[in-house]
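Incomplete set of chains, arranged as in the complex.
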Amino acid sequence: MAMKMVAARIQTHRLDPVYAALLEVGVSSVTAIEAKGYGEMFGHTEVYRGAEYQVAFMQLVKIEAIVDESLVEQTVAALREASSTDPERRSRVWVHDLLLGDPAGESS
Amino acid sequence: MNSGDTAWILASTALVLLMTLPGLALFYGGLVRSRSVLSVMMQCFGIAAAASLLWLIIGYSLSFGDDLGGVLGGAGKVFFDGVNTDSQQGTIPEIVFAMFQMTFAIITPALIVGAYVERIKFPAVLLISAAWVLLVYSPICHWVWGSGWLQEMGVMDFAGGLVVHLSAGVSALVIAAMLGRRQGFPGQLQPPHNPGMTAAGAALLWVGWFGFNGGSQLAADGGAGMAIAATHIAAAAGAASWSAVEWLKFGRPSLVGAATGVIAGLATVTPASGFVGPAGGLILGAVAGVVCFFAVDVVKERLKVDDSLDVFAVHGVGGAIGVLLVSFLAATALQGGGVSVDSGSMLEQLGVQALALAAVVGWAAGFTFIIVKASSVITGGIRVDEQAELEGLDLTAHGERGYDL
């Protein structure tokens, strides 16, 4: 059976709802990685002692869920919907192919 | 000998040490990148150690030894010679006075650290600071407090507007200009890595300042109380006015700003603290918060000098304001000690203050220039190489990392 890695970048405070959504579709093992998101609509300015510091990124979390092919669609959907309350601001979700991992891993 | 006065100066000595360690170390440490936080603290420790030993060996004598032509103290008190448990200074033991003054000799060069963070060689820090304590601090301390020529002229500097803040501020500007800017200055610097650390340091500085200004009364009396009142109010007013400016200019006040305003208010009230009342403190603090805020901009944006943590803008400018305004604010009308009256009309006093200011600026700038030049020769350039600066001084100069969480 083939596994895929579903990944997305979400806002930090959406981590809990997203994991809850993934649990619902039966995905329990997930990796969350803190990341800095650089993007057009991102970044902000901090002012210290009158000097402006451009902070081009915003803190976010990269979510990785390695799931069986059969689960990919629901996983992607669950991730997207839970990524933001505002349909306009939902995160994009990507799917990575995986070659066979170690059989032990598969079977576990 | 008065045990109450002695108790207060003993406590004040501890409070002033608290200002540098850990106060200033935290205040400055939080303002730099996380890759240089330890180096800044190390500079404060190193300076504290060096200044303490030098003060014992010769600094105290140069400052408070028998006056030599009004310019310098003699060698009579080298290694605290003659300072035993019985010798007195006013109503307290001289050894207590000598230790109290030592804590001033520690924090003054430590204030300068803010000028050269993240790019200076550690040996250069020690060399410059050591020479500075002997060639700049001690003489000026003698002029103003050691019955030197300025004291004879009746200059008013209660706790160190000239001796501490102006001398440190001016020297900081000179060093910063000679050392050059941090890579990325001014456009692409990283923001302070730990504003909470800076705020904690500012708070300890605030608390310690009670000993700094209140202790300068050298007695536990109403004068000390009034000095603390003026000091505390100036700190509060400085925080308020600095924050107000930020609020108007940027739409919101910041913690780093409030903390800086506190320090600006405290530095500014220092020379006046024992001569003015709370009203004087209020005025000095309020003025400091605004003027120092814009001074930061002038130094960094106009002069384009990377006095990185704004030592000149806060301590130099603040000290100068206090040194000049005390001439008026000491008026009894403002609950001031009224000292200004005894020491001649306000304008006369202003003249004396201005002269002292010029003398201190000239001496500090001149000798600092020479010291840096000399140190540069000895250390083969006082600045670390580009790569070391990028990687941060913690790892490159001290082999440590600030955080392994």
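In order of appearance the chains are A and B, and numbering begins at 1 in each one.
Going forward, a residue touches a chain if its C-beta (ideal position, glycine included) is under 8 Å from a C-beta of that chain, and two chains touch if they have at least 3 such contacts.
Predicted, not measured: the structure shown is a model, and the values here were computed from it.
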TODO: Only one copy of each distinct protein chain appears here; write out the full complex's composition as a formula using the labels shown.
DONE: A x3, B x3
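In the analysis below, only the chains that are shown with their structure count from here on.
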- [ ] Can you check how far apart subunit A and subunit B are, centre to centre, with Cα atoms defining each centre and the answer in Å?
- [x] 50
Task: In the complex, subunit A residues that touch subunit B - done: 46-51, 53-55
- [ ] Flag every residue of subunit B that touches subunit A in the complex, lowest number first.
- [x] 186, 188-192, 246, 249-250, 254, 256-257, 260, 293-294, 296-297, 300, 310
